[in-house]
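The next block holds one structure in the form of structure tokens; read it before the comments.
For this depiction, one protein chain was excluded, whereas all remaining protein chains were kept in their positions.
Naming follows writing order (A and B), and every chain is counted from residue 1.
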Amino acid sequence: MTLLGVRNLRVHFPTEEGLVKAVNTVDLEMKGREKLGLIGETGCGKTVLGMCIMRLLQPNTEVAGEIWYKGRDLLRLSEGEMRKVRGREIAMILQNPATSLNPVLRVGEQIAEAIRLHQGLDKRTAWARAVEELEAVKIASAEERAKEYPHQFSGGMQERAMIAMGLACDPALIIADEPTKGLDVKIKMQVVRLLKEVVREKAMLFITHDLGAAAEICDRIAVMYAGEIVECAETSEIFRNPLHPYTQGFLNSLPNRGLKPIPGVSPSLIDIPSGCRFHQRCDCATEICEEEHSEMVEVKEGHFVRCFLFGEKDA
Amino acid sequence: MADFVSQFRENRTALVGAAVILLLVLVAIFAPQLAPHNPIKASLGDRLSAPSEKYPLGTDHLGRCVLSRLLYGARISLAVGVVVVGVAAAVGVALGIISGFYGGVLDEIIMRLVDAMLAFPSIFLALAIAGTLGPGLGNVMIAIIVVEWTRYARVMRGSILSVKENYYVEAARALGASDFYVVTQHILPNAIAPIIVVATLGMAPVILAATSLSFLGLGVQPPTPEWGMMLNDGRLFMRRAPHLTTFPGVAIMITILAFNLLGDGLRDALDPRARTEKELR
Partner (left out) sequence: MLNYILKRIILLAPILLLVSLITFSILYIIPGDPAETILTGPGGAADPKAVEEFRVKMGLDRPLHIQYLKWLNNVLHGNFGYSYMTEQPVLDPILPAFRATLKLAVASMILSLLISIPVGIISAIKQYSLIDNLSMTGALLGVSMPNFWQGLLLILLFAVYLGWFPVAGYGENGDFEHLVLPAITLGTSSAAITTRLMRSSMLETIRQDYIQAARAKGLSERVVIGKHALKNALIPVVTVAGLNFGYLLDGSVVVETIFAWPGIGKLMVGSIYMRDYPMIQGCILFVALVYVAVNLVVDILYTFLDPRIRYETKAKAK
């Protein structure tokens, strides 16, 4: 059963320098309790995609396509209806907890306010639930910690608080944006283990740089490059049998696989190269790659790739 | 595109400010040619007359032409602004250099003095000084200089502290350059831009303070025309001659507005931090 279906999504930002085409014809499909990893270099549009699902992009953003969630197209909901989806149906754990927690409000209050809003609890009960949420993300002496302010928390605790905030109203889908970024290895492992545990009954779109964490948590992985999905397959398949040259390059750039960076830089999202977006950096590029844009091809069951090396070249 | 538009817009307001200031300067210079009447010649037959063909902005309680007095008044206000800002900046820059360059006890003394000056509301202090020195334009200017130099000292000290660490200053000193040489060749050129911004922004408060003190009767003495004093003279005849309460105020406001516009524009253009903040939006 499909929980979230993103169809043909495009997100463009009009800016002074030109139209930033941050997300282009993205299709994603997530089932009830599926954990989908979204990986790709910085600036490829992962956060924009997540924020677009939450409909939190600035008003002048040009958005086209459909985002189906439980049978409704989120892009067509009124702002009031969308507010009931945020936090209660879909929660987003924003990247960078240090700046995503309000510095002048107590951590407990920042969790409790969502509970009061969505579950209509009174102040005291909501606070008690907020403390429970902090306990659930394994924050010691949660009762006292709830009364503290974000800057009194360590980085790992801030991330846990963000997770607690996301879980507070028991949403069906969590969008976690780089929750392990900037944490040291030991804390990172704890957060990954915690996430895995708390989202067992939920679906999660796990945006990350960290393939290790993705492998640990996700059922499937989608690889994003310059605003589009270039490959998508089950986790084990992606690691065993990466097909797209970008995916291969990305895997090879990881520390445990030789730390070989992909030559060149990501293209500007304003002047997107013609043909395959990756052709300038690709060793296997042929003439057609410079001129034409490949469709997503299902190479084998459940393994999709957007590359002329696979599928019909005369597309 | 929007950036270009907004920049153009900012430049445009700053340009308007600069143009108005230029106009005021021309008015001040050519006041004798522009003024239809002698600004200090009383004409008791024409007392308190409303604007008319003969007196475009009416006359005051002694029958003097308000327009002519306003035109001449531009001389006083602009001269006071330039002289006070100039002297205050010179004093402040000098003390700021000493403070920033030599540090130590001198720095401590100068900075505590700055703090102490800032412990007084500035108009109150200027008023106390000008009032004690006695009426007169010179005394008003001294009083305002005494309260105004601190902003230049702080800015100068700040720039010096940031420039001082630069390698070329160290290098120049290592090569045995004299303090004077280092300050004039390396430090001043780098610190001058912020001082210019502060000085431009400092014109409005200086002119405002000077007209306020004149309004209170402390500045130039009659019959010399000055805008603040004209307002004060006029307020006794508010009912019969409301033009006396209006026109000098308009003149003051236009002048201050022009300096504010130019100062804001310069600050935005020269302060990289303010600029990036704009870009981020």
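Simple rule for what comes next: a contact is a pair of C-beta atoms (placed from the backbone, for glycine too) under 8 Å apart; a residue touches a chain by one contact, two chains touch by 3 or more.
Remember, predicted model here, so these are calculated numbers, not experimental data.
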Of A:10, A:83 or A:196, the residue in touch with the unshown chain: A:83
Of B:99, B:122 or B:159, the one touching the omitted chain in the full complex: B:122
Residue among A:3, A:39, A:67 or A:92 that touches the chain left out of view: A:92
Contact set of subunit B toward the excluded chain (per top definition): 112-113, 115-117, 119-125, 127-129, 131-134, 204, 208, 211-212, 215-218, 228, 231, 235, 238-239, 242, 245-246, 248-249, 252-253, 256-257, 260-261, 277, 280-281
Touching residues on subunit A - with respect to the absent chain: 51, 54, 56, 83-88, 91-92, 94, 96, 99-105, 113-114, 117-118, 149, 151-152, 162, 165
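Quick note on the criterion: only the chains that are shown with their structure count from here on.
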Distance from subunit B to subunit A - Cα centre to Cα centre, in angstrom: 55
